[in-house]
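The structure follows.
Selected chains only, in their assembly positions.
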Amino acid sequence: MTAQIDRPTVDTVGHAAQTPEVDQPWAALGLKADEYASIREIIGRRPTSAELAMYSVMWSEHCSYKSSKVHFSLWGENTTDEMREKLLVGIGENAGVVDIGDGWAVTFKVESHNHPSYVEPYQGAATGVGGIIRDIMSMGARPIAIMDPLRFGNLNHPDTQRVLPGVVAGVGGYGNCIGLPNIGGEVVFDDCYQGNPLVNALCVGAMRIEDIHLAKASGVGNKVILFGAKTGGDGIGGVSVLASETFDAGGPTKRPAVQVGDPFAEKVLIECCLDLYAAHVVDGIQDLGGAGLSCATSELASNGDGGMQIELDRVPLRDASLRPEEILMSESQERMMAVVEPGKLDEFMAITDRWDVEATVLGEVTDGDHLVITWHGEVIVDVPPRSVAHEGPTYHRPLERPAYLDDLQANGTDTLGRPVDGNGLKSDLLTLLASPNLCDKSWVTDQYDRYVLGNTALAMPDDAGVVRVDEETGRGVAVSTDCNSRFAKLDPYTGAQLALAESYRNVATAGATPLAVTDCLNFGSPEDPGVMWQFRESVKGIAEGCKTLGIPVTGGNVSFYNQTGDIAIHPTPVIGVLGVMDDVSRRTPSGWKTAGQVIYLLGMTRNELAGGEWAHVVHGHLGGLPPAVDLGAEQLLGEILVNASRDGLVDAAHDLSDGGLAIALAEAAMRYGVGARIWLDELCERDAIDAFTALYSESTARVIVSVPRSEEVRFTDMCTARGQVHARIGVVDDETDGLDVQGQFTVSLADLREAHTGTLAAVFGG
Amino acid sequence: MKVGVVTFPGSLDDRDAARAVRAVGAEAVTLWHGDADLKGVDAVILPGGFSYGDYLRCGAIARFAPVMDALIPAAQGGLPVIGICNGFQVLCESHLLPGALIRNDHRKFNCVDQRLVVENTQTAWTSDFEVGQEITIVLKNGEGGFVADEPTLDRLEGEGRVVFRYAGDNPNGSYRKIAGITNERGNIVGLMPHPEHAVEEGYGPSTDGLPFFTSVLKAVVNA
Amino acid sequence: MGHVVIDVMLKPEILDPQGQAVGGALPRLGFEQFTEVRQGKRFVLTVDGEVTDEHLAAAAEAAEKLLSNPVIEDVVSVRAEDPDQ
């Protein structure tokens, strides 16, 4: 069939050398004049159209991090040797890897697929999940769980009804079909995401330490193999255009072909890769994600010690009419590239055959230092691979603290009308429970399989997802993702640290020792100095916060241009923290079960309502300074929670965050339908606050725990000995229907549930 | 005592099914879709998942896998076989069980801890339950709506071949709230919910799935 | 290159949740004139050269065997593609 198609003449290297004056569409491909000039300088002639395609996608914001890179020195500067101890693979690879003990390694990473998910919610979200899974696979790991931090515009906006159900169905459609438990995520609504929803996806994988694989092409004569799906015209230019283009209201957008995911193909690819790793036939491996073959070939070659030669016409095509530039840029999903010793080629092919996975030798590692790509025998690319993959442009974009910040921070919450009696406190509780950000999310999370693989020990709606890694010992990991972007809007440095603190606390609440961090930095346009300042502040906040907590950032992703017209989203640095447990069967759930257990509130409560849910929901207010961060207190609290879990001192623990104590109490009661009597007087006296502040403040470093009577003395002794602030605020009580907040109000379980459930179903249908 | 677990491309709960088999002290044997060979097993589990992506109809393509050429006659001959979720769909597509499974009436994938009532304890897979017993195991699928024509439904009811019925609200629009059925002989059982996700304390909603696997051990020993 | 088109619909007595959902959405968009919607599948099979009677017979057999489940679905047509479509 291919033979019948007339091949248009291609732009060869020889031709390019002789025709320096040819006018090239570098601007349409998103390159700046000086970037084009520097490509010409690097290769000493004009680029061929294939080279231009490669440089343009690889030098896009999405692939080259050209606006953010200069700030990444903050990661390294804030990572101490001690933090590096458990870090087996750090920033710079497809995903970071940490040592969780007993010879096990875990890799995890969060990535964005925001813009594609706005254009085609189902496929955008699905391929977002597929992409991050391949990153994890490429480290040599078996993927073991996924999470999906999501942000949408106003719940009642008609476009949210287009976007949300599609995104959720896409995350579920891909994750369920590929057989990975979804163990958590976020569903947040805010008007700032109306024209620019955020679809982030996180994947966790596990392997034995000796099985770690890296993306590098070494060993002259080793074969370079493309395997998986055929290459089609999917998302050509998508990575550079889609990820970098803002959606101006009404304006024309470049709409490249949308990628369609095939989770079945990826499931087969996972099993096939694991068989390949087990047979030790893979020398280097790289997934094909954004920028497709351009990225995989140049990164593999750049990370290796030689050059690489590729015959591009060997690539199996779904569409025989694709031109070489298009093949290089195609973002067809479910493909991987491996580097294999010639002697192991047959075994490699036998394994791919068994899984019905198509595998094609495209070329080999050479002793040169160039990446050379031919098309039917003619050289169309001849470049130093580092210049494509790693030496793209770097911008020192101007930064400036936004002028509006002073007014915003001055506009605090003290003037907002507060409830004056128990009835008012109760009605605010019910209002908050029914609000979009605090309501029951099972309309979303019930669409995700949280049980597949049989290792899930904790998932939605608990504070962290917990999965077993080693079936013999029960060793496993806990992961949580968090970010309150209103805090980050008020103060990006503090806001980013608050996200880190919350995620850290959630992992500890489940009983795990926090170990490592991944982040997905969702921001507006880097060309806006105010946004760039927010970005810098956030990175600094995370990096310095991680140093204080002693846990390294192992990888992540930057997503810029999240804005509609000139209006950027709130800065949204989503933080994922991973913790380890020697036996996940001792994980601490968030709900009360046993009557008679004593409820303690750990941590201090201050008058901190700015940026919180109460101000947002009840008053539609955003202003003031976010809650103070105290990472030392978080660390101490984490140690208390982990020790308490290990020694069996607590049966339930629930983190206090959005909506404060009131919401945490209601959730703990609703979880298993067991109520409690609560008293606030001593707490109010100790912290010099009123009942309203006790219930709705969002002060950090706080958790409620339920302690069996038999352990109460040991528990309080431990707190006292370590200086952990604690207050006895109630008792789990199956005689109480719901919550009895003494002296203030009582609210039945039925009323709590009626408020809490149904908000999403009312909008999206039952 | 060997229980085979079939792996089709796209099977997902095969590892879980094997774990459940081991949990009751039996040996789990992997059966590959491409081999028309049952390796001498005493019973077979068709696990959950999305065989071949379930892109056409669930179970439709898996039904033609070589392993089914061996399994279909063996099942007809009395070999205990259970189809869980996608496995149930494969059994229906193979006409080893009547009816079919269609998209949930609410059109969404749904993962919940589901209550079921056990109605038939005469099958190879349910003898360790009590009639009328209520159990809670995981239900998770997008196409779990059991349908059949009225005469077939009446026959299933009349012959006591409805093995499990959903308790509480109908989770997916299944006709007559049917969650699982058996063949005339009682050796083949298909159900949408997942007993293999309820065999270990701490990793699922209950351990109500264990009797499925202990039952079949007895059925094999007594056969 | 020829094409055989095969149409498969759920039997009328089988519940069609997808068709129902579309049927429910149409009036909200201002389309009041449709009293019912059913959703089925359409397969397009490509053959080398013209579509022959053998192709059609094979397609009909594939339609019965694989592309439809007779318990719930009907094959409503198997035909060479109308060139004007």
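Some points to look at:
Chains: A, B and C, in written order; residue numbering restarts at 1 for each.
As a working rule, contacts are C-beta pairs under 8 Å (C-beta built on N, C-alpha and C of every residue); 3 or more make two chains touch, one makes a residue touch a chain.
Everything numeric in this text was worked out from a predicted model, so none of it was measured.
Protein chain copy numbers over the entire complex amount to A x1, B x1, C x2, going by this structure file.
The rule we apply is simple: only the chains that are shown with their structure count from here on.
The geometric centre of subunit A is 36 Å away from that of subunit B, both derived from CA atoms. Rounded to a whole number, the gap between the C-alpha centres of subunit B and subunit C is 30 angstrom. With centres set at the average Cα position, the gap from subunit A to subunit C is 41 Å.
Counting only residues that touch two or more partner chains, subunit A has none. Among the residues of subunit B, those touching two or more other chains are numbered 106.
The touching residues of subunit B, when paired with subunit C in their complex, are 56-57, 60-61, 64, 92-93, 98-100, 102-107, 145, 147-149, 173. Remark: subunit A residues 169, 172-173, 176-179, 262-265, 267-268, 355-356, 446-457, 468, 471, 584-585, 765-766 touch subunit B in the complex.
Interface of subunit B with subunit A (complex): residues 9-10, 12-13, 15-16, 19, 48-50, 52-55, 106, 108-112, 138, 140, 142, 194, 196-197, 200-204.
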